[in-house]
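In this view, the complex is presented without one of its protein chains, the others remaining in place.
Naming follows writing order (A and B), and every chain is counted from residue 1.
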Amino acid sequence: MPISRRSWSVDRRTILKSGALIAAAQITSPFVIRARGETPIRIGMVDPLTGVYAAIAQNEVVGAKYAAEEINKKGGILGRPIELLVEDSANDVGTGVQKTRKLIDRDQVSFIIGDVNSGIAIAMAQVTSEKKVLHVVSGGHTDPITGTSCSWNVFRVCNSTAMDANAIATTLIEKFGKKWYFLTPDYAYGHSVQASFEKILKSAGGTSAASLVPLGTPDYSAYLIQAKAYSPQVLINVMGGGDQVASLKQFVQFGLDKQMAVGGTLFELESIRAVPDGARVGWWTMEWWWDQPGVPHVAEFNAAMKKITGSAATARNWFGYASVQTLAVIANQEKTLDAPKLAHALAGFKLPPEIALQPGAPEYRAGDHELMSTVFVGEAHPPQGDADNMFTVKSPVPGDKAAGPVEESGCKMQWPA
Amino acid sequence: MTLLLLFNITNGLIVGAFYVLMALGLSLILNLSNVINFAHGGFLVIGGYIAYAISPYVGFWGALLLAPPLTALIGLAVERVLIRPLYGRDPLYSLLLTFGLAFMIEDGTRFIFGPQGKPVAIPPFLAQPLSNDLFFITGYRLFMVAMVIVAIALLFVLLRYTRLGIRIRAGTLDLETVAALGINVRMLRSLNFAVGIFLAGLSGVLAAGQLGLEPTMGTGLLMPSFIAIIVGGIGSLPGTLAGGLLIGVASGVTAVFFPAASEAVIYMMMAVVLLARPRGLFGEEGMMS
Partner (left out) sequence: MQSRKLIVLVAIWAVLLLAPYWMAPLGGYTALATRVLVLGLAAMSLNFLLGFTGVLSFGHAAWFGLGAYGAGLTLKHLATSTPLALLAGMLLGGLCGAILGTLIVRRRGVYFAMVTIAFGQVFYYIAFQWSSLTGGDDGLRGFARQPIDLGVFRLDILTDATAFYYFVLSCFALAVAAMGFILRSPFGRTMIAIRENERRSRFLGIPIERHIWIAFTLSCFFMGFAGALYALVNNFADPHGLHYSQSGDFVMMAVMGGMRSFWGPLLGAAVFVVLQDYLSSVTVNWMSFVGLLFILVVLFFPRGLLGFFQRSRA
């Protein structure tokens, strides 16, 4: 029994693909789509291209870069071409802040995008607010970004943790029951997801217990033993990235998948790809899914991504894409680069279908600047047919329904005088 | 509660066994060559990726057999080219060099295999628990412990009964005399380094089945191995063995009562041990100064 069932051709493709991806990132950072004559409008993107989030961050860059090419084909922003400058935050706050200042001070970018790491995203937002630069958070999930720490110049494409939790909680309760056990990473993101879940569970009359797990824990047996002792109906796995991969693998090896359901908010396609078939289980939310039959433009986008990366588009590809497209479309609509004006216009702005790539027209909610994007609730499984068909959407939940009332976000939007 | 505790102690021993494997390799290199190998986690990753890359041809068992020696070969080359010029110089330099090397290995694996983690499956009969009650004792974890025991036994035989091993032990105690006796110290250090890296490679193959195989996998495993060495006493291989098991159990038990401290506890243990026994549990006079 081989470790991997992949054949040589797939293996080589993987290598070529990653090679191509890296080559692309090489050229793209700072990646230049130069103009004929016009001075380009610059967009700065800060993401952790190295470190534990490298895979998802690089996928955001791929999407953003593709968006920039598309926009330039259609005449750029205000008739000027755009130039995407990508910087590595190295998953370090100090570096992320430094790079943001560099992009704004030295490179004179008009917009900032980033970061996958919520902590860095908030630190960057401090800088962009101070410098009055429009800032789109592409992929950092914690609630404060569009909640207690919200700012007039910060808009977010990916969901808040509360949205994801709200969207799937009822499904889990209805399908499996009200006794839950949480495997929660011990930092703000984890706490915030768990709190969102607990609120709903409590109001439904359920009970729960939790293990707070230090980030980067290699072995989960100590926690899984406790989970089993509690004998829950659902194990909520809030772990992210490599931690989620390791904990799910061990969950399945312990045979616990036969005794309880597993699920949670995010099990991103990048992570599903990183686990063996046996661990491709559970109920999760996807924040965007490549297979949406009947929804316009999705297939084209997916095909374009496939051409670049060799595999289906991921939610991260779309985050990067939607971030850049949002900035271009609003600047072209308002015919200005002035950040306060654009921010006012973006508040309540509905994404057109070719950017939204999902049912309906999600808007950046005026009250907290969160994109009311559809949450795709569904089940993970080993590939069926297509190698990337490892998730089946069971019920798409509209973003505004998942987000709940704006007052609950805790955001008090302050506009500059 | 007692049952839970018992579970966790057993479990801690299983985890500890894994730290021991890492720590023994580090310890071997440290003792003979005075090199703190920061790239040890990197070699672990190399071992894991080699196993991933060759397993389509040779299967899981073949990969288990081949990946550690292949990793050791890479280690041997690294030792020849990069580490050898640094013997006899301030340990600062080898520390910095392996620190930089760890960077290159992480980035290199990301360059070759991509940033995305790789799915590594283990033989199905190992990937299930032995019984429903003792569900956390899976075939694979028992297998890991067995491999660790075999590795330790082989290492023991090597050090105790072979000429190479006797020389390594002698060199650890008094390198100058060993050299004066006409033994090729360079060769000795190279082979010793290779043995250490072999253990790292083996850890990598075993870890790949349990954790996610990705370029940053090694970093989190390096520190506990350091602590195992310090707790056990620098310079003592039995100490390293005891230290690894001890911190495994300690973090396993703490995870029951106070999970937030399950990592911190191993550092606290180190502080306590250093206060009570400055040379570590098994450290010998003269080893630390």
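Going forward, contacts are C-beta pairs under 8 Å (C-beta built on N, C-alpha and C of every residue); 3 or more make two chains touch, one makes a residue touch a chain.
These numbers come from a predicted model, not from an experiment.
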Statement: Cross-chain touch to the chain not pictured, restricted to B:Leu24, B:Leu64, B:Ala102 or B:Leu281, is B:Ala102
Field: Contact partner of the left-out chain, one of B:Ile9, B:Leu82 or B:Leu173
entry: B:Leu82
Task: Just name the one of A:His191, A:Lys249, A:Arg273 or A:Arg365 that touches the chain not displayed here.
output: A:His191
- prompt: Taking the full complex into account, what residues of chain B touch the chain not shown?
  reply: 30, 34-36, 38, 82, 85-86, 89-97, 99-104, 106-108, 110-111, 223, 226-227, 229-230, 234, 260-261, 263-264, 267-268, 270-271, 274-275, 278, 288-289
Message: Even though one chain is hidden, which residues of chain A still touch it in the full complex?
response: 22, 25-26, 29-30, 49-50, 58, 85, 87-88, 90, 92-95, 97-99, 101-102, 105-106, 118-119, 122-123, 126, 130, 142, 186-189, 191, 214-215
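Keep this in mind: only the chains that are shown with their structure count from here on.
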Gap in Å, rounded to a whole number, between the CA centres of chain B and chain A: 35
Query: Which chain B residues qualify as touching chain A in the complex?
result: 4, 7-8, 11-12, 14-15, 18, 51-53, 55-56, 59-60, 63, 106-107, 110-124, 127-129, 132, 135-136, 138, 140-141, 207-217, 219-221, 251-252, 255-256, 259-260, 262-263
Query: What residues of chain A sit close enough to touch chain B in their complex?
result: 1-8, 11, 14-15, 17-19, 21-22, 50-52, 54-55, 58, 186, 211-214, 216-219, 221-226, 228-229, 242, 245-246, 249-250, 252-256, 270-271, 273-278
